[in-house]
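Of the protein chains in this complex, all but one are displayed in their positions.
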Amino acid sequence: GQPLVLIAGPCVIEHEELTRAIALYLKNLAREMDIPFIFKASFDKANRTSSAAYRGPGFEQGIEILKNIKQDLNIPVLSDVHRHEEIEKAAEILDVIQIPAFLCRQTDLIVEVAERARVVNIKKGQFLAPWDVRNILEKVLSRGNDNILITERGTCFGYNNLVVDFRSLPILRREGFPVVFDATHSVQLPGGQGTASGGQREMVPYLARAAAAVGIDGLFLEVHPDPSKALCDGPNSLYLDTLPDLLRTVKAIDGSVMALKSQRP
Amino acid sequence: GQPLVLIAGPCVIEHEELTRAIALYLKNLAREMDIPFIFKASFDKANRTSSAAYRGPGFEQGIEILKNIKQDLNIPVLSDVHRHEEIEKAAEILDVIQIPAFLCRQTDLIVEVAERARVVNIKKGQFLAPWDVRNILEKVLSRGNDNILITERGTCFGYNNLVVDFRSLPILRREGFPVVFDATHSVQLPGGQGTASGGQREMVPYLARAAAAVGIDGLFLEVHPDPSKALCDGPNSLYLDTLPDLLRTVKAIDGSVMALKSQRP
Amino acid sequence: GQPLVLIAGPCVIEHEELTRAIALYLKNLAREMDIPFIFKASFDKANRTSSAAYRGPGFEQGIEILKNIKQDLNIPVLSDVHRHEEIEKAAEILDVIQIPAFLCRQTDLIVEVAERARVVNIKKGQFLAPWDVRNILEKVLSRGNDNILITERGTCFGYNNLVVDFRSLPILRREGFPVVFDATHSVQLPGGQGTASGGQREMVPYLARAAAAVGIDGLFLEVHPDPSKALCDGPNSLYLDTLPDLLRTVKAIDGSVMALKSQRP
Partner (left out) sequence: GQPLVLIAGPCVIEHEELTRAIALYLKNLAREMDIPFIFKASFDKANRTSSAAYRGPGFEQGIEILKNIKQDLNIPVLSDVHRHEEIEKAAEILDVIQIPAFLCRQTDLIVEVAERARVVNIKKGQFLAPWDVRNILEKVLSRGNDNILITERGTCFGYNNLVVDFRSLPILRREGFPVVFDATHSVQLPGGQGTASGGQREMVPYLARAAAAVGIDGLFLEVHPDPSKALCDGPNSLYLDTLPDLLRTVKAIDGSVMALKSQRP
């Protein structure tokens, strides 16, 4: 019975001004549309396809930028960690710590995040069946943390391609935690550009609408004012100015689905 | 800009009374909800998993039943053909002739159906990429028939499982023909019960809503008053009495998506 | 304990002389290498990707060519049927009638072939789990015919790609019938060239050797003196002059696997 939450921001922190500008735009848009909002940005892309790719400002500088934006704009922030030594400080600042999809089976990382984070967002690995997320949940719960989000971001489908199996959303929801749909990573074509992943930005609105129609608690989107110049994941990032239309439709669909439920005893 | 069409009926003709009763129920429901309706029933399930399975009344008797129902209820009817000798008579009676998914690469069948049918519904094979449907369209168009529907019904995903790649719907729509989503066959688990295909009925509403949110021209559903006693595809058939709720939500979602489009110049 | 059989020939009959020349070459090579041989050629490619593609001489002319080659060279011949009206005459001439992979679920075709053919070769559909072949076997056996071959030819793997799951060979063999590996169709890239299927000829020797090492009863290969000029499936057909090396290695591997078995009590 909760309204859908928006988790959005740039793939990676490129520099503070740009990151702050995006956050401000999103905060205002979300308020206008009456959508709860969490700002997302990564300080380090530790698993880029190629080592020549831009990785971000790194942990120390990046976490400071997120801290400033969080305080100045008074918005909750989400980011991901890849190394144990990042967790403690990340937990001080971040409202949500995200377990990257490739790392969703690393027990130590998960339990240490579980111990320290206010909220843990588990990205379901591309190699994982939806019912196998239960084992990850148990790793988090074993540390006494039950503030968990589960994020669907597509499943391996042949080579250099992902498919979203929308049956996963109700399966994941049965676990009793909010389920988020990551519409921009779900349209990645992993490794599809040789030394970088390709993406199908034009497919994001279709999949975001589909997810809302199936029923989700949150929508995760990577955005950029000019994705063609983005330093990371440009091909699957959304243009900022396409967000209002998309969110309006998603909200209407979410409303139709909620109405259906509320009629039921 | 057209409203969504419903194509629905039992998997197979079990006997005339039951088939007629289902058709009447659906006709009335569709009229009440202001949804254009085409009645669907097969006279012969020629590719059952096992030869011990019920196949239907056969062509001669089945086509007569459809003819009677069509005339008496004044509704358009759709059915599928598997053998060349069925095409001529089928074309006389049926409003839409359907090419079964497993046969979507059989050139002779397709062109002969194209020559005679008013409308051809191509079911995309579970083994086919969405962009490869173009070659089938060209086979139909080469016979001067451009009354074509394309139906998505899921794609092979490992063994005994299908996945719906919802990116296929906009890809198929680019071809310029109405695109139908078959929500009940898409949840089949092929061969999943040893000598019959299993199915996940509970997933049908999720996928039907998702398809409407992505954007479709028609929704295809197999229904039965008591799927537990259905002689074919029971596990993925919908209970008749769950249809009103499902269609109401689908229609609302379709409206939200249409509204989005009409705002655009 | 039987030696491996070679089933080989061109994808389609292009004209009688070429077909006969290939058959003669293969017959002599097989005799030299002491490998039992069945000649394979199709008279009609009824499920080409595009209707613009060459289909062959058609049934009437094609079956006569096969009849002549069979008599003149005194070799067993295999071909496939797609339409019911072809079965009776095909059964008079052919030693093995093949059920095409796309048609492996068409009950009527299978039982009618079962009733008339000396030997039935079932090509496992690209959409079928190996354990589901049992239902097809039962359709054949229900007609009193137990002269059955089962052919593996790859499984759907994402779009426009097949993968050979070599676990299927021992699973299929458990059914008690000879298992054939089709090494040239297994490297097809279905629809991979837009209006035709691509293929990875260079992968054929690897997969043929792998199949022999796993354990098979027959190896199926499409060959052509100049695949670049072949009218069908050129990209995955083998150059005739690469056969001796390939067969020598396959035979050596088959010998190693047989030796292993014969040591066991």
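Should a chain be cited, it is by its letter among A, B and C, assigned in written order, with residues numbered from 1 in that chain.
Just so we're on the same page, a contact is a pair of C-beta atoms (placed from the backbone, for glycine too) under 8 Å apart; a residue touches a chain by one contact, two chains touch by 3 or more.
Predicted, not measured: the structure shown is a model, and the values here were computed from it.
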Subject >> Visible chains in contact with the missing one >> reply: A, B, C
**OP:** Check each of B:Asn161, B:Gln188, B:Ser237 or B:Ser256 against the chain that is not shown and name the one that touches it.
**Re:** B:Asn161
Subject >> Hidden-chain contact residue, picked from the options A:Lys89, A:Arg105 or A:Arg173 >> reply: A:Arg105
Original post:
Which of C:Leu78, C:Leu149, C:Val164 or C:Ala196 sits in contact with the chain that's absent?
Top reply: C:Val164
Original post:
Can you name the residues of subunit A that touch the chain not displayed here?
Top reply: 46-52, 55, 82-84, 102-103, 105-108, 111, 125-129, 131-132, 135, 138-139, 142, 155-156, 159-160, 190-191, 195
Original post:
Since one chain has been left out of the picture, which residues of subunit B touch it in the full complex?
Top reply: 157-159, 161
**OP:** Could you please point out the subunit C residues that touch the chain left off the display?
**Re:** 155, 157, 163-167, 169-170, 187, 200, 202-203, 206-207, 209-215, 245, 248-249, 252-253, 256-257, 259-260, 263
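The rule is simple: only the chains that are shown with their structure count from here on.
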Subject >> Neighbouring chains common to subunit B and subunit C, by label >> reply: A
Original post:
For subunit A, which other chain has the most distant CA centre?
Top reply: C
Original post:
By C-alpha centroids, what is the most central chain here?
Top reply: B
Subject >> Whole-Å separation of chain centres (CA-atom averages), subunit B against subunit C >> reply: 34
Original post:
How many Å are there between the centre of subunit A and the centre of subunit B, using C-alpha atoms for each centre?
Top reply: 36
Original post:
How far is the middle of subunit A from the middle of subunit C, if each middle is the mean of its Cα atoms, in Å?
Top reply: 48
Subject >> Residues of subunit A touching at least two other chains >> reply: 157
